[in-house]
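Shown here: the complex without one of its protein chains, the others still in place.
Chains here go by letter, A, B and C, matching the order in which they are written, and residues are numbered from 1 within each.
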Amino acid sequence: MANTLGKNFKITTFGESHGKCVGVIIEGCPAGLKLDLNEIQKEVNKRKPGQSALTTQRKEQDRVEVLSGSLNGVTTGAPICLMVFNKDIDSSKYEVIKRLPRPGHSDMPAFFKYHGSNDWRGGGIFSGRLTLSYVMAGVVAKEILKKSNIEILAQTIQIGKIKAREMPVEEIRENKEKTLVRCADLTAAEKMEELILEVKEQGDSVGGIIECLALNVPVGFGEPICDSLESELSKAIFSIPAIKGIEFGLGFKMVELKGSKNNDEFSLEREKIITKTNNCGGILGGIFNGMPIVFRVVIKSTSSISLPQETINLETKSKEILKTEGRHDPCIVSRAVPVVESITAVVLADLGMQGGFIT
Amino acid sequence: MANTLGKNFKITTFGESHGKCVGVIIEGCPAGLKLDLNEIQKEVNKRKPGQSALTTQRKEQDRVEVLSGSLNGVTTGAPICLMVFNKDIDSSKYEVIKRLPRPGHSDMPAFFKYHGSNDWRGGGIFSGRLTLSYVMAGVVAKEILKKSNIEILAQTIQIGKIKAREMPVEEIRENKEKTLVRCADLTAAEKMEELILEVKEQGDSVGGIIECLALNVPVGFGEPICDSLESELSKAIFSIPAIKGIEFGLGFKMVELKGSKNNDEFSLEREKIITKTNNCGGILGGIFNGMPIVFRVVIKSTSSISLPQETINLETKSKEILKTEGRHDPCIVSRAVPVVESITAVVLADLGMQGGFIT
Amino acid sequence: MANTLGKNFKITTFGESHGKCVGVIIEGCPAGLKLDLNEIQKEVNKRKPGQSALTTQRKEQDRVEVLSGSLNGVTTGAPICLMVFNKDIDSSKYEVIKRLPRPGHSDMPAFFKYHGSNDWRGGGIFSGRLTLSYVMAGVVAKEILKKSNIEILAQTIQIGKIKAREMPVEEIRENKEKTLVRCADLTAAEKMEELILEVKEQGDSVGGIIECLALNVPVGFGEPICDSLESELSKAIFSIPAIKGIEFGLGFKMVELKGSKNNDEFSLEREKIITKTNNCGGILGGIFNGMPIVFRVVIKSTSSISLPQETINLETKSKEILKTEGRHDPCIVSRAVPVVESITAVVLADLGMQGGFIT
Partner (left out) sequence: MANTLGKNFKITTFGESHGKCVGVIIEGCPAGLKLDLNEIQKEVNKRKPGQSALTTQRKEQDRVEVLSGSLNGVTTGAPICLMVFNKDIDSSKYEVIKRLPRPGHSDMPAFFKYHGSNDWRGGGIFSGRLTLSYVMAGVVAKEILKKSNIEILAQTIQIGKIKAREMPVEEIRENKEKTLVRCADLTAAEKMEELILEVKEQGDSVGGIIECLALNVPVGFGEPICDSLESELSKAIFSIPAIKGIEFGLGFKMVELKGSKNNDEFSLEREKIITKTNNCGGILGGIFNGMPIVFRVVIKSTSSISLPQETINLETKSKEILKTEGRHDPCIVSRAVPVVESITAVVLADLGMQGGFIT
């Protein structure tokens, strides 16, 4: 089983890339919350295909419908069902992958796991299209977090070898939606776009790194040990296809820092205990220390490329050359930014409701 | 809440660093499995404190007791309770942290979360001592995996800036327990030991990277999306204190590889479909492709150091200098190796039982 | 939270009586299972409103749609979404219950629980209409059980004071769908129908008792203690509105039997250990002993009646007389029979998958 996140604020996703729909059930949302369809649609549009030359040319309106849990634009306390019906489906290009599994994709293990009965069309449940459900749920979660003044802010900080410079929060908030790659460093963003168009031209693809911040999370928020923020966030984040690594605070860089440099010393700021640095990314012992949460995820280069690749025919067990067709993103990173934000919101809403920080 | 991992093979941990005991309840273990106390003890001894000059001088026998779930050395299908009673407790050195939270530790957020009622002695539930419960459970999980011929193999591959060279599996299996740092590259291991003694001398600490392999996991094993291997493993792995990052396969290095280089092309080997490279670390779409699982985790330098650090007195809200006493590891990495192996075994046993691979 | 049943075979329900739809998500259904829409529709029709003079006059086609989890009529291993869109909605008669809670209904506590934001139309999520989701899921569960030859058989055995006589299984199977009240005792069934029409005439309502059997469940099936069959079944059964009691085997009658009469002695039948009586209803220690499972549930008389009743105006806090309008069943028992069967199938499919009896 595989499609549920959370405990007190819980989401269950369903649908397929080329099936009838993609949807999400949200359980545990408090009654009396504003459920603004326009707000959901606006957020969904950020990850919509066909936005620009940088993304896949699949044209989906991705029109969100609220099927349950809301009355007169306000939540009722009942399960909320949000759904998008798929429109622009063209599975013809995918017929080939029933026999020829695509390198980098789940086609091969899925074929064996489901004894050939899996929905292969467009990758079925393994498609990035299913992250649409996280974005829909994320808007509801953000509405809950807003009551506690918690803000989540993700941006692209690296595409291929091109890195954004470090920036203050205000600049990130201000600039990140201005660029197609969702990077607030406008100079780097331009180079990233060029790189993406270049690899697209080559029939190739490229990956990147997203950094996510959560601001104003109160000290003591979260649960320790097995439900630690790192545990819960990473579990949710790895539900997003193509993510292969996550690190909190300084992350892998910590290996080169001695304890005396890595430990964040305490200090006072307007009567509040803060840390002078934030190497730990806002998390000590799995719970929040009141500083901004900081984590980064790496997204692999899109597995679907037009260049020829070697594969094995599942029926004949013979070697074949595959040239993946269908419509693909040369780089999925910019569309993943709202997904990372959304799923972070879902996790924080859930942890907040568990701990009594949010009621 | 915070102390449960797994669904079909489920563990619940309890106990405190300076409380009466550290224990674990294992639910869902099949009846009729050999439960060898010596085997558990042997594994527990690998993470025992006081093993060498490289580790803390706390002297604990860590004698494991089986309190339930076993009859005549065989599991009965009932919940298994494994426990170690704490013996060498000296909380006197910790009195100070009730007021003066240690940088890098959970003392500060835990104080606020639990309104001052948390067990502060030796870090309470946040102590690395609780990973003892994972090791005990891991032996049972490994016994289950053994029936499917699945092997888990972790080793230290970096301490500070000292890196081990890449090695074939056979060499890792053969050598890793020969060195105090649990690194199979004997030359690197020697330098790592020197470094650890050096930082210990300085009253400082150092971190490292552990790489973990899982071998012979059958293709199709695992669950997609929210229960993906990356999701389940990372959730479990971050239950280990001091881990701040995880990456699968090439992980963060993927950002510099185009799709055509990163995708693992398929090939045939003795009638079996394999991949020519293993950049994805054995996982496609969250499920196993039959290649070895590969992941790495970064462990921060031990937060407890003897060097003076700035902190804030929780009662007086004034700045103070803290010199942490108590008995500490200058580097926790070698003792974390069996913990990473164990928790990986727990996750795989659970996923295997969910998917019907293990019955 | 409130809308999920099961662990390995898991259902999540959503929708409202007068909302857009009623639906269910099924997680954990094996791939490769036949998903016959006609079969689902046939079963759904058994609980459809407007079937006869005995039931509510609400006219719903209850046309089932499969929105995910199936390809070419076969399950894919992905979450299955089954949905019915509501058509014949007339909420006008319910406006009054926003202020005047109906005795016997959840209107009053729901108003307080959800601070007035609950969906009051037709009872919202508390309506019996939501049991439609159990029936849809039940067909899938029955398909799974069929592979193990497990059969579930429920019938009405009492309406008001009219009781059916005891009958052999064959007769129940043969006759129960022949009568409008779903009672296999044709003589009693006739009297039950008369009684229902009589109370309908009076603007009143009547309740009944349903008995459910599960046949061919293998010995050892089920889990002990907290997940005992009695625990899991009763949890699921009480998710059906209007059920106020459940008993297994002889149930409450056991109080008058001494142990020597109540214990089921063992015997041999064709090399198989059976019990000479089945007072325990097929369950010993929460797990199956190989005999038929037998349980009974009591369904209260429909709370919606046309007769005037005293209530309190939620706004003015003054006493008022309420005459419930809307379209109601004078007796809901016959329509609950397929619901009890379905939810029993869901529970057994889940327990069977947990225990490895069904894979």
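One rule holds for everything that comes next: a residue touches a chain if its C-beta (ideal position, glycine included) is under 8 Å from a C-beta of that chain, and two chains touch if they have at least 3 such contacts.
Treat the numbers as computed from the prediction; the structure is a model and nothing was measured.
Considering the whole complex, the residue from C:211, C:232 or C:341 that touches the absent chain is C:232. Among C:49, C:69, C:101 or C:352, only C:101 touches the chain that is left out of the view. Within the set C:53, C:169, C:186 or C:257, the residue that contacts the chain not displayed is C:257. Counting over the whole complex, chain C has residues 1-5, 13, 101, 103-106, 108-110, 112-114, 125-126, 130, 158-161, 199, 202, 204-209, 219-228, 230-232, 234-239, 241, 243-252, 254-260, 262-268, 271, 273, 275-276, 280-281, 284-290, 298-305, 307, 309-312, 314, 317, 319, 354-355 touching the chain that is not drawn. In the full complex, chain B makes contact with the omitted chain through residues 1-4, 8, 10, 12-16, 19-21, 23, 25, 27-28, 31-32, 67-69, 71, 74-81, 113-119, 121, 124-125. Interface with the hidden chain, as seen from chain A, comprises residues 7-8, 354, 356, 359.
Here is the rule we use: only the chains that are shown with their structure count from here on.
By the count of C-beta pairs in contact, the leading chain pair is A-B. Here the spacing of chain B and chain C, counted between their Cα centres, is 46 Å. Computed centre separation for the pair chain A/chain B is 27 angstrom, with centres defined by C-alpha atoms. For chain C, residues that reach two or more other chains under the stated contact definition are 8.
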